[in-house]
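Step one of this worksheet: look at the structure below.
One protein chain is absent from this view; the other protein chains keep their places.
Order of writing sets the labels: A, B and C. Residues in every chain begin at 1.
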Amino acid sequence: METIKAKKDKIRKLTGSKAMVQALEQELVRDKNIIVMGEDVGKYGGIFGSTTGLYDKFGPERIMDTPISETGFIGAAIGAAAAGLRPVVELMFVDFHGVVMDQIYNHMAKIHYMSGGNVKLPIVLLTGVGGGYSDAAQHSQTLYASFGHLPGMKVVAPTFPEDIKGMLIAAIRDDNPVVFMFHKTLQGLGWMDQLQASLGPVPEDAYTIPLNKAKVVREGKDVTIVGVQMMTIEALNAAGKLAERGIDAEVIDLRSIKPIDKETLLKSVAKTNRLVVVDEDYLSYGITAEISAIMASEGFHHLKSPIVRLAIPDVPIPYSRVLEKYVIPDAQDIINAVENMITV
Amino acid sequence: METIKAKKDKIRKLTGSKAMVQALEQELVRDKNIIVMGEDVGKYGGIFGSTTGLYDKFGPERIMDTPISETGFIGAAIGAAAAGLRPVVELMFVDFHGVVMDQIYNHMAKIHYMSGGNVKLPIVLLTGVGGGYSDAAQHSQTLYASFGHLPGMKVVAPTFPEDIKGMLIAAIRDDNPVVFMFHKTLQGLGWMDQLQASLGPVPEDAYTIPLNKAKVVREGKDVTIVGVQMMTIEALNAAGKLAERGIDAEVIDLRSIKPIDKETLLKSVAKTNRLVVVDEDYLSYGITAEISAIMASEGFHHLKSPIVRLAIPDVPIPYSRVLEKYVIPDAQDIINAVENMITV
Amino acid sequence: MKNNNKNDLLQIYRTMKTSRYFEERMEKAYLEGKQPIFNIGAGPVPGEMHLSNGQEPAAAAMIVHLTKDDTVTATHRPHHQAIAKGVDLKKMTAEIFGKKTGLGKGKGGHMHLFDPTVKFSCGGIVGAGIPHAVGAALANKKKGEDWVAVAFIGEGAANSGAFHESLNLAALWNLPFILVVEDNSWGISVAKKNSTSVPSNDIRAKAYGIKGYLVKDNDPVEMYKVSKEAVDRARNGGGPSIIEIETYRFLGHFQGDPELYRNKEEVPTLRGKDPIERLKNHLLKENLATPAEISALENKVYEVVDDAYEFAIHSEYPEPNEALEDVFC
Partner (left out) sequence: MKNNNKNDLLQIYRTMKTSRYFEERMEKAYLEGKQPIFNIGAGPVPGEMHLSNGQEPAAAAMIVHLTKDDTVTATHRPHHQAIAKGVDLKKMTAEIFGKKTGLGKGKGGHMHLFDPTVKFSCGGIVGAGIPHAVGAALANKKKGEDWVAVAFIGEGAANSGAFHESLNLAALWNLPFILVVEDNSWGISVAKKNSTSVPSNDIRAKAYGIKGYLVKDNDPVEMYKVSKEAVDRARNGGGPSIIEIETYRFLGHFQGDPELYRNKEEVPTLRGKDPIERLKNHLLKENLATPAEISALENKVYEVVDDAYEFAIHSEYPEPNEALEDVFC
């Protein structure tokens, strides 16, 4: 929230999706080279509300519905970016990345490097992530690490409306490719779970929030819990309950999947000496792995007990509610883990 | 090598690629339902020699050249497997996975689960990995973790000819999808670096080696170095030099990327108390992350110093030899890391 | 043949009616727990729900030519094909209710129905089922069987790379493969004219040197004829075809779709041409069935579907930790 001058700005409560739309709208006005492309981003306004109303304001020339041709239109975004546009392009669900991953990681992510810095690709790839509403194995993933593993893209996954707006504007203004993951449940849509956290204060004027910084969303001294998006929400819920039991947890909202803000993490664990990482992505080679590794190599001496990893055990996401609930970590899992860790 | 009866078997020295071909040939004879599909697997014999001579022996009905349509033919392998065939299908370079990743991870890997175990997909996906010969950013990756992260596939990456044959036969006989990564440099091809390790004793008869076991390839007591494929070779070279300096390193060849054989790793570090992980894949969210995390959560009390991670720093693989050499870890990097770690 | 025709048309009618009634019940079941406030994750049938009311002719009139040895792959909107293919209706319904007795033990859900006993599968990724059917056709050919494989897709999927790669393979290898494109005018909110550079996808058959057919106005009888020709050709080694059928989507893309992108008149007009009513009238007019026969048939349909819902509703949910099973065999 670095650039807000609180005095002058109006601040209103917006949902995650409205924060996205506001960011896009302000930027579309500011820079004529921005176009938005994707399936159902036009009249429909984006399946998860990321572009609601923009078609009416900016018309089909700037808000372009596409065929179901992700390689075609995300590939075209690359060519258009090289030719001077600043495309914001939506991959409706991150689960579909496999039909277009070549364009994303072999081209969008690498061309700047392969060209020795001569070609710039200012592209924002919006994509919806997350489960918890029984959309089953092909529509519920987050795949944070699938993107975080590959060099050449910034990958962000903000949680709160204020961060969503500020980081989206920062992403649009960045001259590098940025993968911007929005969590479906945090969009505050009328037809999904209504979470308090999906509505929050958002300054009206345009502002940017850095793409590479985690945020301490709750200070504490006994244990550090790192989450991202819905897992940050679960961590905050857990921290609330843990407080009642006399455990003072610090909660960090990762925000940036790549690069990871090591500094904030190391500082926290230097204080708490204990680390729990919670992830809505798969366990192996995921966020719990990377953060644990950072700690075991660069923060080793801070640690006084084994790190705890909570994530989707290495199974596809099942459909049936009872099964899905079982595999996605929640506040209770975190509480159990922390209580196990700390003998109060 | 569990199933070899040394007395009866002839043992000959074979290269990695010849070990693959021998495995395929023996299995093609054994089971008429096996077919091999891929680009240039026919007369050419596979760009990296994985199918040399098979076309002449089994003909175009069983050894099928395909168009450059990875989604088409790897998707077809899925349908063919569901219909009773046992396809072995080659993705020429792992770097191309992005054009077909949807078929691989949303279908090949998940259908067994989504069908409640009712559909079996006995598919082996062969793919060439690795750099070190200036093939640049789109032809030099290993992407071990890109596959290891996603549930539903076994992912193996054997190093030595004996393991290559035994694990390939095990993969073919497995009723689950197996991603079988062969390292180009370890194929022992006439037109690449000639490595001693790419030629090794291979029993003539068919045998299987488990797909989920790491192997201690050098015993030691001072430090555990974990590698896979070329990084195992570098680790062994480093261990040799370290021995001269009085440091006794244990080297583990990971062999299986997914699942990881925790037991072997934990046992080794319980003894050595020190861990270096070396990876030819990207650093973040890679093998160094996952193994460090396993140790920091399940082997925490074994560790007496910070874990060392050596991998490709998060940059695309550059073309120019001096640059590429700089980013791929080698024996000297390992030696430096170990010497830093241990004050002899 | 005349007689066959009669049986076939009655079978098509039965299938369409089963599908329609199945989905009408599903529409209601889906809304349970979602009123007064709609929440996609609530109720006994959570998640996305894509219904095919109005689109029945494509599935029913093609699949009547198939046996259980022939393969069908379908999409995110799979009920009508699944029913036509003879997928176990109880297990299918139970799957959609997330029950342990479901086709996938509750792991798959409505977009992921697999019944290998009748060689049916579907999936939630647009275009992805096409190569699966090509692979089944390849296996059939290699085994020397005359079994065919049919992939169903929407017109939106015809612009995916998988479409092109699969058709080229099927044509190149002369496989017993048929692609049925259900053109319901919409890919979610994107009209066909905004997604597709040609008026219809039968034209694209030329790009593979294969036969293309266009069935107009959702006509089950015409679909029946054209499908027969294509299936016969495929069975006899004559290679693949594309059949595009103009069909109707009575409901939104998924349940809960506000449908702001389409004209309010569109649906009533389409409903006025309900293919089920049209086929019924045809059966009666041509004296292929009496009103009493139709009614008996319909009652049987209701009974079968109701049984399936009974079964599903009364089945048990899986135990939570069953989530960890079935990743590998």
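A few comments on the model shown:
Methods note: a contact is a pair of C-beta atoms (placed from the backbone, for glycine too) under 8 Å apart; a residue touches a chain by one contact, two chains touch by 3 or more.
Quantities reported herein were computed from a predicted structural model and do not represent experimental measurements.
Screening B:Phe96, B:Tyr113 or B:Phe160 for touch with the missing chain picks out B:Phe96.
Residue in contact with the omitted chain (choice from A:Lys18, A:His107 or A:His149): A:His107. The chain that is not drawn here is touched, among residues A:Leu28, A:Leu54 or A:Ala77, by A:Ala77. The omitted chain makes contact with just one of the residues B:Glu90, B:Asp314 or B:Asp330: B:Asp314.
Within the set A:Lys120, A:Lys241, A:Lys271 or A:Lys325, the residue that contacts the chain not displayed is A:Lys120. In the full complex, chain B touches the hidden chain at residues 39-40, 42-44, 47, 65-69, 71-72, 95-96, 99, 132-139, 190-194, 313-316, 318-327. By the touch rule set out above, chain C reaches the unshown chain at residues 159-165, 167-168, 171-172, 194-198, 203-204, 206-210. Panel shows chain A; residues 35, 61, 66-67, 69-85, 87, 102-103, 106-107, 111-120, 151-152, 154, 175-176 of it touch the chain omitted from the view.
Operating definition for what follows: only the chains that are shown with their structure count from here on.
The greatest centre-to-centre distance from chain A, using averaged C-alpha positions, is reached by C. Mean C-alpha position of chain A lies 36 Å from that of chain C. The distance from the centre of chain B to the centre of chain C, with each centre set as the mean of the Cα atoms, comes to 41 Å. Counting only residues that touch two or more partner chains, chain C has 104, 106-109, 112, 123, 125, 128, 161-162, 327.
Shared interface positions of chain A, defined as residues touching 2 or more other chains, are 71, 95-96, 98-99, 136-138, 314-316, 318-319.
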